[in-house]
Structure formats: structure tokens, C-alpha cells
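Removed from the display is one protein chain of the complex; every other protein chain stays in position.
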Amino acid sequence: MKHTVVRKTVRKFAESELSPIAHEIDRDAQFPLEVIEKMQPLNFFGLQVSKKYGGAGLDATSYAITIEEISRVCAGVGLCVTVHNSVGAFPIERFGTARQKERFLPLLASGKSIGAFCLTEANAGSDAGGVETTAVKDGDEYVINGTKIFVTNGGVCGTALIFAVTDPENPRRAASVFIVEKGTPGFSVGEIEDLCGMRSNPVSSLFFEDCRVPAENLLGREGDGLKIGLTALDTGRIGIAAQALGIAQAAFEASVKYSRERQQFRKPLASFQTIQNYLADMATEIDAARLLLYRACALKDSAKPFSAEAAMAKLYCSTAATRITNQAVQIHGGYGYSKEYDVERYFRDAKVTEIYEGTSEVQRMVISRAVLSKLT
Amino acid sequence: MMDAKRNIWVFGDYRNYFQNRVTLQLLSRAADLAPKMNASVGAVVLGDNINEYVNEYIAHGARKVYLIEHPFLARYSIETYTTLIESLARKYQPDIFLVGATSFGRELAPRLAKRLGTGLTADCIRLDINADGLLEQTAPSFGGNLLAKIVTPVSRPQMATVRPGSFQEIAHDSTRQGMVICEPMPKKLPGERMRLISYERKPLRVQRIEEARVVVCGGRGMGSKNKFKKLFELAQLLGGEVGATRPVVYSGWADPDALVGQAGKQIKPQVLFSFGISGAIQHTAGFNNAGFVIAVNKNPNATMMKIADVAIVADANQFCSALIKELKKRIRN
Partner (left out) sequence: MIKLIVCIKQVPMVSELPWDAHTRTLKRELAEGMMNPACSHALEAALQVKEKHGGYITVMTMGPPMAEEVLREAIALGADRGILLTDPRMAGADTFVTSYILARAIEKMCPDFDLVFCGCNTSDSETAQVGPQLSEELNIPGAAYVEKLDLTGRTLRIQRLSDNFLETIEFELPGLITLTTQHYQPRYVTLSGLQQAFEQGEVVPVCAADLGLDPEFKSTKNSPTRILDVFSAVAQNKNLVMTGAPQKVVEQLFKKFDDKIGGAIGKDLKEKT
């Protein structure tokens, strides 16, 4: 029953506050500050953060439902919330010292500071090992130099997790994670990217020029970068899968509605077998996606390993989203191609779910490794 | 039928008499139903110096008027009226008791029904006597999307509150005869527990969008803030108000006051013009009870076009201009 009520609660908020402006903020690539402010006291920015630090302490399934319901209405804001929660706040709660948790989590959980996760660079996308940003120890500080690109929430982030190489001379080029706050001298934000979809999210580059951070901002230990990154991305994948699922669900609902109302050849589209087949395939795919997602959540909640399952969920949900939104536009015909209807936005929003937080190709790497590593 | 054994009673709700015609409408309907059950029509009137209403009710169909007059009753009071009418009902045992669904009526009737241990149907729009001789009460539910047919098989009186406007009053006829039964004000009445501190009559016709008879709503399809302004001109010609959807308010084309829908105002105009609106539920929930809906949209499949009475497939902005031009011509004449 809790999951049903969580779903209804989030849906009610999303439809009241986000639905009326979703079209406009996508068109104008505007981050809806007033709505974000309304979301802050409702714990949207501390979904899984423990109550001790001001979070809601939700289980993974409730988390996934929340992200799905927001994304169903406005994927750009769903993206902001999931990235903030799963790869912004979560790594700090998981790997932070008590002091770091006290310093950063309450601010993050309240949403007063938005989190961002900065790994990608011009030469380091899927190849995370290609990170060139450096963090050199100098006394009790680290000096960070480099550029991070395509940072979700970049334009508004208050707390950024930066992946930097701490020992450039070392052939192993071990990476570490640093918490850098907005306003730190040497840390600046670039132009907001002009993207195909998720346009209400202020994605940008972040520049670090001799940016000095205290040593106590190192998350975990030097060299923990890979470990933190992989763990963060496991949770992140659940969020992105939920996001993709929400987009697919919205496109599906729109397709059902349109098929019922639109008439051609003196019959509603829904009376034609072709359309019925499309809808049947959509419904099945979404159900399968949903079950994969919730299975990954259940594993996470039982503290069992869930990397491969989360990768499967992310892979499947994002593929479903792209396929379903594409078909939704097709079902809507010419109107689907017009901004008069929301489906073209779902179509544009869906694509990136196959790319960020690990491309589908990377997900397959994760899954095949798990498959091949099983001793027969 | 002065000695008829059965009685159909109507509560005399004379407050706001000229605008509130529901008592007269109910007397008319009661007069239609009375012959089918060998009953006579009575009005129940409480107040002070209310002879004119007593005469009105007789002239509009009441054969009997049960009257309690006393200075204490000069203003409506739920507690005292409930107690007095309860004792009248116990004394005279009416078979049916109809109350107009004004705010007062809708508070009075349930209390009476509870005291008399009988059933009450709210906000009826139809009343008939069925084959079993029962009062068949038709009332809307779910915002009027469903109608329910209800009866009170055993307990008496069969009570209903009736939506004003459901029936036509019969013409005033001062030659009609009626008997006035004066009931005394009881010496001892239970004290009132609710104290009226102040009482202010608000003007009945306040031109707020919620009360407006004509509303012109505009959505994104109007195109721009400047084009949206035309709707104000149209509304003025029609003596109506302008409503807006949330995206329009968000974009600054209209004030937040103009928002019509779940998060905004509920409107019930006689005529609603809808320009360039897709018909999202957050907006359409604002006008469940609109009368005549004319929607203009270049997309014939928009939800708004399906629920309108007249769906005009055209560019909202162009049509608005053409409509304004034509209206000016006709009104001038």
C-alpha cells in the first residue's frame, strides 16, 4: 500500500505543479526554480538520505516510483532529482566521514544545494579511465585543474562531486573523488548546453582553474575513485531506468488516449489491428521494464549485489523508452511531429537515457562480465 | 381537495425572494404530483411579518400554509427552525416534504430528516410518483455525470432537497384559495447553542469569473501575449470575463486570478468560449457545469474540441478577430 500511496502523492504534485509548465520550460530551456522550491520541503531532494540528515529514508522501490512519476510529467526535472539523489547525495552518505555527512547531507537533503556528479570529460566518456582532471596535494589542500563536460545540474549545482587523478605520475593514474562547493575560487560554470531533450535541465561544463579545496573534502581515500564511481552508478542506473520508464509510460498513455479519440476511415484508430498490436507491444514492454527495475530495487533493498540487474534495468528501460516514444509519435501521425502535442518532447527526452550514466554499450559490458564471470 | 388525507409539504424559503424562486417552483411541482396520490399541497413558513409571502405561496399553488409567526423568527436560524418544523411534521405527518436546495435548505433538511428518522435525497432535478406510489427522486452525482433514481420506501415523510431551476413555477393567481393554519410559538424552546455575532448581506450579482454568465478562456493556441489581449476585447463586448490556462498564466499572458481549473477558479457560465485550449484535465475540471461550450482550435482532435458543444476548427487568433468584428456589427445595430 505504501508504494501505491507514494505513487499517487508524487503524481499529484507532478500533475499540479509540473504538468502545466513542462512544455514551456522545455521550449525555453528554463530550469523551473519556483517549482524546485516547492519540492524542497517535500523531501524530493533527500529521498533516500537517512532521516538523521533530513532525508525521507525511502526504500529503493519508493525511490524508483518517485523518479518515474516525476519523469512521466517532466523528464528534465526527473533528471535533476535522480542525479542529485543517486550520484550526488548517495555517495556522500555511503562513503563520507561523519563530519562530511554532517557538513553536506542536510543541505543536499533540503534541496538548498543541488548535487552534481562530474566524471565525463572531452576525452573521457565511456572510457572513464581517460579522465585528465588533476588534483594535486599541496599542504592540507588539493589543487584541481581540468574541465568537466555535460554535467547534469551543472548550471545550478551547489555541491559537485569531482573525479580527478590524484597522482598523474603514477602509471595507474588512480582517480579520487572531491566534494567541491559552489563559490570556491577557481570553480566556474560554463554555458548551458543547447540539447535535443531534457532541456529544462541546466547541463553545462564546469571549469577548474587552480581550484583549491581542503583535504577534508576528499571523499573516501585517494584512489577510491573507481570504487565510488561504480557504486554510485549502480544506484544511478536505477534512477535512470525509472526515468526512462516514466517517459515510456507517458508516451504509452498518450498513445492509448489518441488511438481512442482520433478517427480515420470513420473508426477510431484503436479499432485497427495494427494500432492494437502497437499498443499491446508497448504495454508488454513497459511491464517487463517495470519488473526488471523493481527486481533491481528489491535486491538493493535486501543489501544484495545488484550491479548486473541494475544494468539490465537501465538497458532495457532506456531501449524501451526510445522504441516506445518513437512509435508514439508514429501513432500520432503528423500531430505527433508538432509541438502541439507532448509526444515529440517524450521522443526527444527518451534518447539520452540510452547514453548517460553509462551508454547501452557500457551496460552490456557490465552484464556480459557478470554472465561470463559465473562459474559454470 | 381540502380534506385530502395526505400532505405534500414545501418549505417556504422566502429569503432573497426575487432571485430565489425555488419555493414557488416546488409548489408548482407539488401541485402536479398531488392528484396522483390524493394529497394536498402545503407550505411551511416561519418568520415575522411575512404575510406577503403567505399570500404569494397561496397564489402560487399552496392549498394550506402552516405558519408560525414570532419576532424571534425574524431571521433564519437552523436550530430553532429545525425544532419547530420537526414538531409540525410530527403533528401533521406529511407524506412528502420538499426543501429548496439553497444553502439554508441543505443544512435544514438533513437535520430534519435525522430527527424524523427518515430518508433524504439531495439536490434533486426530477420528482415523480412511480407505480408503487412512491416519490421517485432523481439526483445527480459525480459532478452530474451520473444520475441516480432514489426512493424512500418505508420511512416518512419522504424528503428531498431540490435544485433551483428544476421546475417551472405556475403563474401568480390571486384568485386561488388557501387555508392558513396558525401554529403557536411554543412557550419553551431549547436554547440556541449557536450565537449569531454578525450577519451581512452580500450583493447577489458579483461579477467575479465564478459568477460570470459568459466566460472567454484562452490557451497557448492564441499564440502570443499580444494576440491573447484580444480576448479581453471579446469578453468586454460579451459582458463577460476572461479565463486562462496555467501555461498562459506561467508565460505571463494573463494574471494568476484568471486561472480556470483545478488550481484556479471554478466557473459555471451559460456560454463558454474556449480559444486555443487543448483541454487538459487540470483546466477542464474548472467548468463541469458550463452551459454552452464553443471551442476554437486548429486541431480537431484536441480534447477540448471533443467536449465542446460546438467545435470550430480554425486558428484561434484569426477566429477571435472575425468574431469580434461580427459582434461589433450586430451589437451596434
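Letters A and B mark the chains as written, and numbering starts fresh at 1 in each.
Criterion: a residue touches a chain if its C-beta (ideal position, glycine included) is under 8 Å from a C-beta of that chain, and two chains touch if they have at least 3 such contacts.
This structure is a prediction, so every number in the text was calculated from the model and none was measured.
Asker: Quick check: which displayed chains does the absent chain contact?
Answerer: A, B
Asker: For the chain that's not shown, point to the residue among A:K8, A:K112 or A:R369 touching it.
Answerer: That would be A:K8, which touches the missing chain.
Asker: Residue by residue, what part of chain B touches the chain that was omitted?
Answerer: Its contact residues with the unshown chain are 15-16, 20, 79, 102-104, 106-107, 109-111, 113-115, 117-123, 136, 140-155, 193-204, 213-214, 238-240, 269-271, 291-292, 294, 300, 305-315, 318-319, 321-323, 325-327, 330-331, 333.
Asker: Considering the whole complex, not just the chains shown, which residues of chain A touch the missing one?
Answerer: These residues of chain A touch the chain that is not shown: 1-2, 4-6, 8-10, 12-13, 38, 41-44, 46-47, 51, 55-58, 62, 66.
Here, only the chains that are shown with their structure count from here on.
Asker: In whole angstrom, how far does the Cα centroid of chain A sit from the Cα centroid of chain B?
Answerer: Centre separation, chain A to chain B: 52 Å.
Asker: Quick check on the complex: what are the chain B residues that touch chain A?
Answerer: 220, 245-247, 250-251, 262-263, 278, 280, 282, 299, 301, 303, 306
Asker: Can you tell me which positions in chain A touch chain B when the two form their complex?
Answerer: Chain A residues touching chain B: 15-16, 19-21, 23-24, 258, 261-262, 335, 340.
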